[in-house]
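Only one protein chain is missing; all other protein chains are in place.
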Amino acid sequence: MNTIGHIFRLTTFGESHGTAIGGVIDGCPARLELDFDFIDNELRRRKTVQTETASQRQEPDRIEWLSGLLDGVTLGSPVAFMVRNEDAKPEDYEVLKDVYRPSHADFTYEQKYGLRDWRGGGRASARTTLPIVVAGAVAKQVMREKGVEIQAETVFMGDAEQAQREGDTVGGVVECRIMGLPAGLGEPMFGKFSAELAHAMFSLPAVKGFEIGDGFAMARMKGSEANDGFAVKNGKTIVATNHSGGIQGGITNGNDVVFRVAFKPIPSLAKPQQTVNRAGEACEIAISGRHDVCALPRAVVSVEALAALVTVDALMMANMQ
Amino acid sequence: MNTIGHIFRLTTFGESHGTAIGGVIDGCPARLELDFDFIDNELRRRKTVQTETASQRQEPDRIEWLSGLLDGVTLGSPVAFMVRNEDAKPEDYEVLKDVYRPSHADFTYEQKYGLRDWRGGGRASARTTLPIVVAGAVAKQVMREKGVEIQAETVFMGDAEQAQREGDTVGGVVECRIMGLPAGLGEPMFGKFSAELAHAMFSLPAVKGFEIGDGFAMARMKGSEANDGFAVKNGKTIVATNHSGGIQGGITNGNDVVFRVAFKPIPSLAKPQQTVNRAGEACEIAISGRHDVCALPRAVVSVEALAALVTVDALMMANMQ
Amino acid sequence: MNTIGHIFRLTTFGESHGTAIGGVIDGCPARLELDFDFIDNELRRRKTVQTETASQRQEPDRIEWLSGLLDGVTLGSPVAFMVRNEDAKPEDYEVLKDVYRPSHADFTYEQKYGLRDWRGGGRASARTTLPIVVAGAVAKQVMREKGVEIQAETVFMGDAEQAQREGDTVGGVVECRIMGLPAGLGEPMFGKFSAELAHAMFSLPAVKGFEIGDGFAMARMKGSEANDGFAVKNGKTIVATNHSGGIQGGITNGNDVVFRVAFKPIPSLAKPQQTVNRAGEACEIAISGRHDVCALPRAVVSVEALAALVTVDALMMANMQ
Partner (left out) sequence: MNTIGHIFRLTTFGESHGTAIGGVIDGCPARLELDFDFIDNELRRRKTVQTETASQRQEPDRIEWLSGLLDGVTLGSPVAFMVRNEDAKPEDYEVLKDVYRPSHADFTYEQKYGLRDWRGGGRASARTTLPIVVAGAVAKQVMREKGVEIQAETVFMGDAEQAQREGDTVGGVVECRIMGLPAGLGEPMFGKFSAELAHAMFSLPAVKGFEIGDGFAMARMKGSEANDGFAVKNGKTIVATNHSGGIQGGITNGNDVVFRVAFKPIPSLAKPQQTVNRAGEACEIAISGRHDVCALPRAVVSVEALAALVTVDALMMANMQ
């Protein structure tokens, strides 16, 4: 269950402080000349942070391409890549070995697997979005050849600088727009375009909400306010408004697909919190380490990347018949 | 893409006005004595409606069990079932044959398939939730043997009676709670319990938003407000609060899983709307027929059913090792 | 695990003596006008038997189409169908309730599920090939539009009439040829065209061997005898011989794909056999009932049907990029 996609599929691997983190893209079209500068730049976007709100870990994040390429061109075979965790300092985390950080995955992983990787967040770390961003960058290249673009931005973020002073953290909301999509993408029952997006977004750490078009606000509208009427423009039938966020019956209608993703605050606080250790004793924890105050600056490109993976998969599915 | 689940899998079929609608449950445990009364009752819940707000179609919805059973006990082979569309009146829909109903799937299906079933909503009709409710009832039986219960309710609904008088419709929000789940369910990367729930809920018609725990509200909290601390109770480590909705890192933590689903208003309005016909001419449409004013009374049991399907699948996945 | 195919997918259901047997075709292209006469004729081929060698059960095998069609044309939604088991006489099998028939699946099903359907072969019956033949007939229609044809025949069969006199049964070998395939079908690693065919053929009851091209005989050839050289014909590069059976590296080369399937004798013997009952006591069994002396006359069309399912799936996969 570390694979996303039906045809254009990404399998990821790696823990935050293991040897390496990476992925395998299976089903990537052949004869695509990878734009390595673009991909590196996407990785840099993942690290673009305001000094005040972001962790200080400075991994070089140099991508090593392992397979699937000949002279930079895809062969149709799996494109594997990795980034070494060169800056890993597991000893920083030694103090966390026996205590469950509140609202982290420490406890749930231990319940699931009977052990956990205490070095950083292990498999639950936000570092696991790195291979998603790399594969998303490849997907964006595939997508662009079909005239589809994706753009996400932060539309709400808590007051990060004040939170940082208080040893606290904040959350926020990212909005994403997919432009240039043909009508007819998505499967009608269990692979609706909206459902695939929702699934993908909930794969990101700290996501607690997803809505498409006018989303939760539509629950308070009347049908006559919420409906998107049709119109004729330049002899072509179009959907005149976009309350639906570009999707009807789970299938794209030719309008921009617009959705929003809610991120909770990062759970690692410098402030002391009550918790319990592995021996079942109540204790206090204050997490120093290198941690962001807000996930959003890094999350924007991850949202785009997952949207790109879902979009390319849907574009390829639509070519099948 | 008419299949949901990895191990406990449901494949559904049927259009609203075709011969029959039904499903195949693959991976259902053997030796389960089906409680047919309970299943029938769940179907009745799907039809429980306030007279004023609901469509008048009175299908008997008699389930015919086709396979997978010997004397009412599951054999381990696929459990297939169907309900005939006995009350189908396709002629009611003849007027809709050449016109796209606003915010319906008419246009998107036609773009995708090059034709569409104009008889009612076809495959996009809310009637396609019927096999989901049947399979969900089976899942609930499997789940109960492990002490897990699911309960959903409408927590917000627009003013249906007024909307009906105006030829309009309303939306709402359903909240669902899964109780008795063990910690450790869900896959950590692309099959997070939350992601599977999100995908499942967006498979329902008219869903535009999904949030778990405090959801979108968490985007405005500080970490110190949003975090769920641990505590020791009766010698057992528990999560003391439930802002996270029972899930950390995508995996259940032993608390109730709580989520909300936003439904847009039903798009079929008695009120006239502007639209376009298949010839590309602007026209007006007023949809009489038998249509609900609000999806929610029927949707509650569908939300539970999909949650049950996701839960049983996750329980079975957790047994594998 | 009652589903075959990646894109063009068939899910089957039904036991030999349950209410009905059928299937759901998911991923069937829209706008296909089904040739019901052809499909019925394929079902008749499945029943074409020499009087002396075949069982006497005369099910009418009337297909009821449940969904996915509008005026006989596919809608793109799942095409579900069923055939009722009208001639079922479970009481014939009452004597088999507590005894394991040698080389049948009675014992293995009971070990797997903790119970079994003793009415005929249940889910292990050759009757389960019925939905395969129906779906295969649909696949043949899809395939033909692309100029691909499939033809199977019995190339070896034991002496059925003598075996029948002795209360015994015989096996045989079916050879199948797929003609008109483009080069480039099949996936290179774990979805090789040959591997998908092998998997499909071993899904049929009584299959114990599968070989492609010169098959097992190639183990005794030298490379210089076994290799298929290239030649130029009408300005086109072709493979001049066909020891490989149309496949190199798992991918079609443009030649006919040729493979053979070995069927063991039907295990139901009128002759008495030593066995054990459910109480763990040694006993004797002589199976009267209605049983074929040889599976092959019926199996030929099933081999074709599965080959058609694999072929259409591969054709659709090849369209994706």
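Order of writing sets the chain letters: A, B and C. Residues in each chain are counted from 1.
By definition in this document, contacts are C-beta pairs under 8 Å (C-beta built on N, C-alpha and C of every residue); 3 or more make two chains touch, one makes a residue touch a chain.
Keep in mind that what you see is a predicted model, and the values were worked out from it rather than measured.
Listed residues C:T74, C:Q141, C:N253 or C:S302: the one in touch with the omitted chain is C:N253. Contacts to the hidden chain, counted on subunit C, fall at residues 1-4, 6, 12, 100, 102-105, 107-109, 111-113, 123-124, 128, 156, 158, 163, 166, 168-173, 182-192, 194-196, 198-203, 205, 207-216, 218-232, 235-237, 239, 243-245, 247-254, 262-269, 271, 273-276, 280-282, 317-318. Mapped onto subunit B, the footprint of the missing chain covers residues 7, 27, 29-30, 76-77, 188, 316-317, 319-321. Taking the whole complex into account, subunit A touches the unshown chain at residues 1-3, 9, 11-15, 18-22, 24, 26-27, 30-31, 64-70, 73, 75-80, 82, 109, 112-117, 119, 122-123.
Assume only the chains that are shown with their structure count from here on.
Remark: subunit A and subunit B have CA centroids separated by 25 Å (rounded to whole angstrom). Annotation: 43 Å between the Cα-based centres of subunit A and subunit C. Taking each chain's centre as the average of its CA atoms, subunit B and subunit C sit 36 Å apart. Touching two or more other chains at once are residues 188, 317 of subunit A.
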